[in-house]
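All protein chains but one are shown in place.
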Amino acid sequence: MIENATLIKQGAEARIHTAPFLTRTAIVKERFSKAYRHPILDKKLTTRRVNQEARCLFKCRKSGVDTPALYFVDTENSTIYMEFVRGTIVKDLLVTNSVYIQNKVKQDELAKKIGIALAKVHEIDIIHGDLTTSNLMLRESNQSLVVIDFGLSYISSLPEDKAVDLYVLERAFLSTHPNSEEMFDYGDEREAWLDESTRL
Amino acid sequence: MQSFSLELYPTRGHIHISFYKNVTNAEDLRKRLLSHDQELSYAFIDAKVVLDQFQLLIAANDAVHHELHSLLKTYNINESLRRFGISNSSTSIVVVKVGGNAEEVKSHLSTLIHGEEADVGEFSNSVDISSIKKYYKIDNKVTDQKEMLDIIVGSIAIKSVS
C-alpha cells in the first residue's frame, strides 16, 4: 500500500483509502481477493473488474460527466487511484441539510442535475450498476453533480439495462428518502433535455 | 527546478522537473538524443504540450510502474517523440528526471541547455491548447482547464488498461 494511506471504508469487495499522491490527495481503491473463489477465477474477475471500472469511469469523465478524475491504474495490485472529490454525498444532503429537506426549489434543482448527469451516462451506453444517493455527490467548488463508484458498471446499449439502472435509483430514493416520489415526476425537463441532445 | 515525491515507489528517488525558455540549442540536443547519448538520460519535452506539472507527474509515475514491473508497452515511440519530444525549433523545454540528486541534476542541466531557467509554474504560458486537444483526443467543447487536465491524466492512466 502507498505510504501514509488512511483507510476510510472497508467494503465487501474493496478497501478505500485516501493518500497523498503526486502533490494531490487521491482515493485509493484496492480490490482484494476472495478466499472462497478458485484462485484462477478470482484473479480473472478482479482484473476484469478493475479494468472495467477504470474504463467506465474514464469514459464518463471524457464525455463530460463530472466524475472523479482517473489518476493511475495498478493492475498488478488491483488498485485504482483517482481524484479525491471535496463535496457532500447527496444522501447526507437529503437527510441532514435543512435547506434541501424543506426547499422544494432546491430539490427540483438537484433532481434536474441528477437527471442530466445520468442521461449523459446512459447516452454513452454506460450502465452505472449501483445508483444510490450514496454514489452521487455535489462538488464543493462549483456545486456540480459528481457520479462516483463505478465498481459495478458495464457497457450496454439495451434500454432494459438503462431502465433497471433508473429503477434501482428510484428504489434507493424511496427506501432511504421517504416522500421523495415527487422527484420522479417526469415533467417537461426530460423533453427539453432530449431536444438538446438530439441537436448536438 | 522543482522536485516531487514518488509516493508509490519511494526507493526510486524523486521526480525532478525543470523549465527552460529561450533555448537556442534544441537542434543539438535533439541530435544527441537520437544518437543515444548516455549523458542525456532525461526526458526533454516540448513545453507546448504540457498543460500542468501534474500531467508530468502522472506520466512519470506510470513509467516507473511499468519499468519496475517489467511491463512492455507497445507504444509507437517515434510518434511519441514527434509529438511530445523537442523539435529543432523548440525554444521552451520541460525536462523531467526520475531519481538522482537534485543539485547535481540542476547543475548538469544548466551545462547541457543553452537557455534561461524559469519557474516551473511558468510553462503554462507556452502551452498550445490545439495540439493538446489533438493528441489527447479532447472534444472541442471542452474549455475548462481542470476538465482538460482530468481528461489528459485519465488518458495516460487508461493506457495500462486498454
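Each chain carries a letter (A and B) given by its place in the written order, and its residues are counted from 1.
The rule is short, and it goes like this: a residue touches a chain if its C-beta (ideal position, glycine included) is under 8 Å from a C-beta of that chain, and two chains touch if they have at least 3 such contacts.
Simple rule for what comes next: contacts and distances are computed from a predicted model.
The protein name that UniProt records for the chain not on display, among "Translation initiation factor eIF2B subunit alpha", "Geranylgeranyl transferase type-2 subunit beta", "N(6)-L-threonylcarbamoyladenine synthase" or "S1 motif domain-containing protein", is "N(6)-L-threonylcarbamoyladenine synthase". One chain is not depicted; across the entire complex it touches A. Considering A:L45, A:I101, A:A119 or A:L174, the position touching the chain not shown turns out to be A:L45 (whole complex). Chain A meets the missing chain through residues 11-12, 34-38, 40-41, 44-45, 129-130, 152, 154, 168.
Keep this in mind: only the chains that are shown with their structure count from here on.
The mean-CA centres of chain A and chain B are about 32 angstrom from one another, to the nearest whole unit. For chain B in complex with chain A, the residues that touch the partner chain are 4-8, 10, 53-54, 57-58, 61-62, 65, 69, 138-139, 141-142, 147, 149-151, 153-155, 157-158, 160-162.
Those residues of chain A that touch chain B in the complex are listed here as 2-4, 19-24, 50-51, 54-55, 57-58, 61-62, 64, 69-76, 81, 83.
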